[in-house]
Every structure is written in C-alpha cells, then in structure tokens.
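Yeah, one chain of the complex is gone here, protein chain that is, but the others are all in their spots.
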Amino acid sequence: MSANIHIQAEDFDVSDEVEALTADQPTTGAVATFTGYVRGGDGLTALTLEHYPGMTEREIAHIAADAAKRWSLTGVTIIHRIGRLEVGERIVLVAVASAHRGAAFEACEFLMDYLKTRAPFWKQEERDGANDWVDAKETDDAAAERWRKP
Amino acid sequence: MSANIHIQAEDFDVSDEVEALTADQPTTGAVATFTGYVRGGDGLTALTLEHYPGMTEREIAHIAADAAKRWSLTGVTIIHRIGRLEVGERIVLVAVASAHRGAAFEACEFLMDYLKTRAPFWKQEERDGANDWVDAKETDDAAAERWRKP
Amino acid sequence: MNVLYFAWVRQKVGRSEETIEHTPELRTVSDLAALLRARGGGYAGAFTDMSRLRAAVNQVHVALDAPLSSGDEVAFFPPVTGG
Partner (left out) sequence: MNVLYFAWVRQKVGRSEETIEHTPELRTVSDLAALLRARGGGYAGAFTDMSRLRAAVNQVHVALDAPLSSGDEVAFFPPVTGG
C-alpha cells in the first residue's frame, strides 16, 4: 500500500479523493474519512498555516507507513492545506480504505492524532484583526499517546 | 440537531452530503465519514439488500437521537442503499459533524455499529450464480456491545 | 394483526405478509410463532428453530415473550445484516 500525501494551498474534494482511493480495489469494504475545518463562532475569522517543507512530507510518510504496519489497509490519502484559510474552509483530509471498518476507523483516528502532534505545521489565528500563534494542546498529546503500546 | 436519514436505491455523493451537513454551520470543526462498499475478491459478485420499510427509518432515527445525546454534534447524515449492488458499489454512508474530532469519530463508529446490529436490513450474496442470505456476525454484536455503559 | 416476514423467513413461508386474527390464546409473540409452526410446510421450516429468529411488534425490536394485542403489526425476520 502506498500513501498519497499532498501539502497544498488548494482546496480538495472528498469524493474525488475517495474515488481515487477505491478505484480498482475490489477488496475495499470500508472507507473512513476525516475532514478538519476552520471553526468559527468565537471571533475567529481565519487561520494561516505555515509548514516545514520537506520535513512535513517526510514525517507524514513515516506516520502513514506506521499505520500500514499496524492495520491491514488498501489505501491512505492525506491532504493538508497551507496558507490563509477562512472560517468554514477545509484544512485537512485523512481518508483510509480497508477491507473492514474497524481498521479503517482506527487507522484514520491514529493518523489524525499523529498529524496533530508530529507533522511540522503551525497555525496563526486572526481574531479582531490581531494575529496570534496557536498553542499546542495537551489533549492532542494525550490523544497521540494512547496509540503507544508497551 | 436533526439527522438526515435516507433509505434509497440510488447512489450518493460523499462530498455533496458533507457539504449539506456543514453549510451554515461555522461551529463545525470536524467531519468524520464512513462509507461501506460491496467487497469482492472472494467470488462475490453482488449483494441484494432488503429492508423493513417504516421500521428502518424509525430505528435509524432512534440511533441518531441516541448519538446526539451522547456527543455534542452539529449534524448527522445516514444513507443506506437497498436493492441489488455490485462489487465496488457504495452501500452505506454515515457522516457526522461536530466541533471536535473525538466526538465526530466516536459518534460515527457508534452509528455504524448500531446500524449493523439494530437497523432491519438483510443482505443476500450472489456467488457463482447462487444466492445466499448473509448470517449476522458475532463481531458486529460485540462492536455494538462496547457502547453500553453500566 | 398484520404479520410481516422478511429475508429467508419470507422465502420459506412463501409470502411477505398476511392478516391473522388476534385471539385470547395469542398472548405473546411465541404463541403466534407456535401457531404458524403448526401449519407445517414452509412455516414449520421457518419457525422450528426460534434461536434463528427475531421479532418486532409495531416496528420495535422485542423479545419472544412480548405481549400481543389486536391491531398489532408483528414482524419475523433473521438477525439483521445491514451496514
């Protein structure tokens, strides 16, 4: 299984990505996807995402390879947008195909948790005209931590 | 939150459904989806799905209301196809929107587990020209059981 | 009562629904299943091993000892396999 990884400013279409993931894969029975959005409702107007070109792709490929070792998957697509994104815009897509739903769900959650804590992206918030860097969340570290096996 | 529930012979488009789910919902930060496919690779050529009209919609509405009580959600869409579906075709979509990814993932898995064990659908398999009813899986019962809290 | 059959139960009994008059003897879903089993033929085939059957009354999943009333919609079917 090879992962499709894209870091891009452009938007993506979930159906198109899922279609590409499942084409000519008759043993796929389950596709789980996660789409992250710029969430408003608290004065936030936009986010600007910065990343570390090169390391980002490398780190995400590493996380995807790790997922493919843990679960039996037929395909993985990860798209992460960069640049300025307004409230309601899509930020990230993780789509995982597998024969069975348990593997698809677990691998999708695993990939999101690790993207949040390992992939070198940084978010700046626009709120009331001011820009502030977003602090990392301890809840994200805790979410990633649960996948560590003794 | 009201759930969109459709039992239909027609196919669906994941992007269109997610778009409808997130339109005018600026507090949505996360959408998790699950798409089930007719899985081939072992001689299966098609499935035919039968359901109990009336009870199906009622049971799914009940499951969706239960999910909305357990998690803070901004939208739920459940589409289940009926009739004859060939290998590679989509069977079911569960899409869940929430402010946060944990709730979206958990509610999506919960809804799939309960659809599998509570919604009155029955599958017949076409294999080498013969039709056989699919037996219920104990693993599905076990998956649904884990959501029961004491 | 309106009685509905789904999946292989429908195929064995050879019909998808029928009307059966509610009598005082038909206290529970089990009593109705016994009446149907006693008809023999496809009905006996469908209603002999009750561990393979599930039931709903008025579109709600019920156990086999659920009570019946006149006017109920009763359905018999195998364990569900959707999703």
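So that you can tell them apart, the chains are marked A, B and C in the order they are listed, and the count of residues begins at 1 in each.
Just so it is clear, a residue touches a chain if its C-beta (ideal position, glycine included) is under 8 Å from a C-beta of that chain, and two chains touch if they have at least 3 such contacts.
The shown structure was predicted, so the numbers you read here are calculated from the model rather than taken from an experiment.
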* Structure fact -> Displayed chains that the missing one touches are A
* **Residue of A:18, A:32 or A:92 in touch with the missing chain, whole complex considered** => A:92
* For chain A, enumerate the residues touching the unshown chain of the complex. => 36, 49-52, 54-55, 58-59, 80, 91-92, 112, 115-124, 133-137, 140
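Keep this in mind: only the chains that are shown with their structure count from here on.
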* Asked: How many Å are there between the centre of chain B and the centre of chain C, using C-alpha atoms for each centre?
  -> 26
* When the C-alpha atoms of chain A and chain C are each averaged to a single point, how far apart are the two points in Å? -> 48
* Structure fact -> Separation of the C-alpha centres, chain A versus chain B, in whole Å, is 22
* To do: Spell out, as numbers or ranges, the residues of chain A touching 2 or more other chains.
  => none
* Which residues does chain C have that touch at least 2 chains other than itself? -> none
